[in-house]
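One protein chain is absent from this view; the other protein chains keep their places.
So, chain A:
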Amino acid sequence: MKAPRTSRTLSLHALLVVVGAVMAVPLLYAVLSGFKSTDQLSRNPVGLPDPWVTSNYTDILGSGGFWRLVGSSTFIAVGTTVLAVAVSALAAFSFARFAFRGREVLFTLFTIGLMFPFAVAALPLFLLLRSMGLLDNPLGVILPQAAFALPMTIVILRGFFREIPAELEEAATLDGCGPLGFFWRVLLPMARPALGTVSVLAVVASWNNFLLPLLVFTDDTWWTVPIGVQQFQGQYSSDTARVFAYLVLAMVPALAFYSVAERQLVGGLTAGATKG
């Protein structure tokens, strides 16, 4: 831009640096604290670790417990995503490419789900899962999470499917494709970016879910990462440095996933919000 802007740009940078520091300090503090012993942490709370203690991190990584949480969380996230995306793709295809009686009513029904806080359904959902014998079963988390992911997934996929030109559909029909052939061979391959976006959203929502696994898993077999973190803190509350190390390791998968899927995540959230 222009030269007289320099002082404004400078103050802008100052503001951004301050905000950036406020955002980063809690995370950095947790990382550094994990490299101290709890004793060192209380003597030297804000300085750099001296000496650097790695045993907090290595102990956690060396124990099976942490990896089991990561395994459960991954399994549940993948299950939820596959189910939600598969089921939503069929419904979105129907909404986008078919004209049928009751279509708008049905679509409105799903969009109501967008404004439906999960906490509202938690209690009756728990009772339902209990009567279905799905407590302490990963399906007890996967199925409801997939159901709650449907509205957002359907809305985004429907929008994408509608934009595929009708000429393609006609060409596919001329080549002898039925509706399902068109869906499978033309629409889905073309919709790969949109499928990526909705999958990323479903993975993140599942990975971070707390209330549902808290209700469903009464024993630790299938505990997910957020539940594990809360339990670990309860168990080792006096060993502060170790809890910090545990927190940091628990954050790594989500942050790593964010750094590789930033575009899909941000694009999906903004699209989902503006289309919902």
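As a convention for this text, a contact is a pair of C-beta atoms (placed from the backbone, for glycine too) under 8 Å apart; a residue touches a chain by one contact, two chains touch by 3 or more; residues count from 1.
The criterion applied here is as follows: contacts and distances are computed from a predicted model.
Undergrad: Missing chain, UniProt name, options "Sugar ABC transporter permease", "NADH-quinone oxidoreductase subunit F", "Coenzyme F420-reducing hydrogenase gamma subunit" or "Polysulfide reductase NrfD": which is it?
TA: "Sugar ABC transporter permease"
Undergrad: Pick from A:Ile60, A:Ile156, A:Ala191 or A:Val204: which residue touches the chain that isn't shown?
TA: From the options A:Ile60, A:Ile156, A:Ala191 or A:Val204, the contact with the absent chain belongs to A:Val204.
Undergrad: Contacts of chain A with the missing chain: which residues?
TA: That gives, for chain A, the contact residues 1, 9, 12-13, 15-16, 19-20, 22-27, 29-30, 41-42, 45-46, 83, 86-88, 90-91, 93-104, 106, 109-110, 112-113, 115-128, 143-144, 146-148, 150-151, 154, 162-163, 165-166, 169-170, 173-174, 178-180, 204, 207-211, 215, 225-227, 229-230, 233, 240, 243-244, 247, 250-251, 254-255, 257-259, 262, 265-266, 269-270, 273-276.
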